[in-house]
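What you see is the complex with one protein chain gone and the rest in place.
First chain written, first letter: the chains are A and B, and each begins at residue 1.
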Amino acid sequence: MSGRALLGILIAWIGWAGGFLFLYAVQATGCRAGWNEQMLGPISLLRLLLIIATAAIVLLLFWLTAKAQRDGSTSSLARIGVLANGAALLATMCFTGVVWLRLCA
Amino acid sequence: MRQAIGFRRVFVFSSPLLLTGCTGDLSALDPAGPFAGAIANLWWLMLAGSAVIFLLVLALFLLVVFRPGTGRRVSPSRWIWLGGIVFPLVTLVALIGHGLMRGEYILNLGIGGEPFNVEARGSMWRWDFRYAEGVRTSQGTLHIPAGRTVVVTATSNDVIHSFWAPRLGGKIDAIPGHAATIRILADRPGIYGGVCSEYCGTGHDGMSFEVHAHAQEDFEAILAGLPQAQEPAR
Partner (left out) sequence: MTQAPRKSALRLHRELTEIWGTPPGWGRLQAVNHTVIGKRFMLTALVFFAIGGILAMLIRTQLATTQSAFLDAATYAQVFTMHGVVMMFLFAIPFFEGLAMYLLPKMLGSRDLAFPRMSAYGYWCYLFGGTFLVGALVTGVAPDGGWFMYTPLSSSTYSPGVNADVWLLGITFVEISALSAAVEILVSVLKLRAPGMSLTRMPIFAWYMLIVAGMMLIGFPPLILGSILLEAERAFGLPFFDPTRGGDPLLWQHLFWLFGHPEVYIIFLPAAGALSTIIPTLARRPLEGYEIVVAAVIALAFLSFGLWVHHMYTVGIPHVALSFFSAASGLAAVPTGVQIFAWLATLAHGKPRLSVPMLHIFGFMFVFVLGGLTGVMLAMVPFDWQAHDTHFVVAHLHYVLVGGFVFPMLAAAYYWLPHIFGRQAVQHLSHAAFWMIFIGFNLTFFAMHLTGLRGMPRRISTYPPEAGWETLNFISSMGGFIMTTGFALVALDLLLLAVFGKPFRRNPWQAGTLEWAMPTPPTAYAFASLPEISARADQLDPDRLGPMLASGQGYLGATRHGWMEVIGVDMVTGKPEQVVVLPKRTGLPLLTAIATGSFFALLLVKLYWLAPIALLIVAALFLLWTRDCGLKSDLADLPVGHGTNLPHHYQTEQPPSYWAMAFTLTADATLFASLLFGSLFLWLSAPNWPPESAIPIDVTTSLIAAAALVVAAGFGRATFTGRTERNLCIVALAYGVALLALGYFLINTHGEATQHAAMASIFAVKTYAILHIFVGLILSLFCLWRVRSGYVSVRRDLDLRLGRQWHLFTLTTGLIALAFPLVINLLAGGAGP
């Protein structure tokens, strides 16, 4: 149970790190496979995938944060958890470039 | 190849002026085209912003240490939230957005029609340039048309080098097995300095080159006058 309380303050950031790697991997794979040139209407397949992935990551982090805070504890550790998880959510800002920046070299 | 090449402009200025000024044949702060110019502007903007922030933080520190009590009117959590979160977050989001926009601008800007393509191939310790799909070559001097975007594709025969003509644009690493591109542009005909900026062994110091920008109308002739390539381009 101790371990879980500790994990609760890191969980959203772990999700952020996983999401970060995933997006980077999708972008690199997509460029190699040429998904950036398959157009689906106004945007390319790769951009669509990246946008969907980003949205999924944000939702995942919301879910993880909510789950970590579910027991409603008001202990000091729980408050640290709220701050840390909130910061991770805010840091998904890093991914907004998928909407508009050049996808492949 | 240890030639002191490409430092012509320097003779115009005396050294005290150089110390205060930002000019120089390799100075990124003395842009000679829109790419280097966009980056130099970004630098001056960030310099001004940084100076303000630095003075602010330092003043706050000196204030709270030497005038105890003055900072007490603001509650601790307000100190932290305003100074540590709200202010940097707003500033940084604006700056990062601006930086990315400027990057996108530099990556896509085409001036003077279709970009002119050239390959820069680094090897220990010299630069070879290939033009027109590898038909023409030059060594140590890159010839480009003035007023037209040039896409430099950098690669290497041996170790990693880096192509950098500071007054014309940013740098790009020349990595064996890879071909990465960068855009440069010289507004006016002239001679501009360039160096290798990634450490590449004991000859790193001397691995400089010159960029000769020629007027559009002369350029075809210059290109035609360059030697033919010995081997076809890869």
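Going forward, a residue touches a chain if its C-beta (ideal position, glycine included) is under 8 Å from a C-beta of that chain, and two chains touch if they have at least 3 such contacts.
Computed from a predicted structure; not experimentally measured.
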{"item": "Candidates A:40, A:66 or A:94 - the one touching the absent chain", "value": "A:94"}
{"item": "For subunit A, the residues touching the chain missing from this view", "value": "2-3, 5-6, 9-10, 13-14, 16-17, 20, 23-25, 27-29, 31-32, 50, 75-77, 79-80, 83-84, 87-88, 91, 93-98, 101-105"}
{"item": "Residues of subunit B (touch criterion as defined above) contacting the omitted chain", "value": "4, 7, 10-11, 13, 15, 18-19, 22, 24-29, 36, 38-40, 42-43, 46, 50, 53-54, 57-58, 60-61, 64-65, 68, 70-72, 74, 76-77, 79-80, 82-85, 87-89, 92, 95-96, 99-100, 102-104, 106-107, 124, 158-160, 162, 164, 166, 169-173, 175-182, 193, 195-205"}
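Note that only the chains that are shown with their structure count from here on.
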{"item": "Residues of subunit B defined as touching subunit A within the complex", "value": "89, 93, 100, 103-104, 107-108, 180-181"}
{"item": "Residue ranges of subunit A in contact with subunit B within the complex", "value": "90, 93, 97, 100-102, 105"}
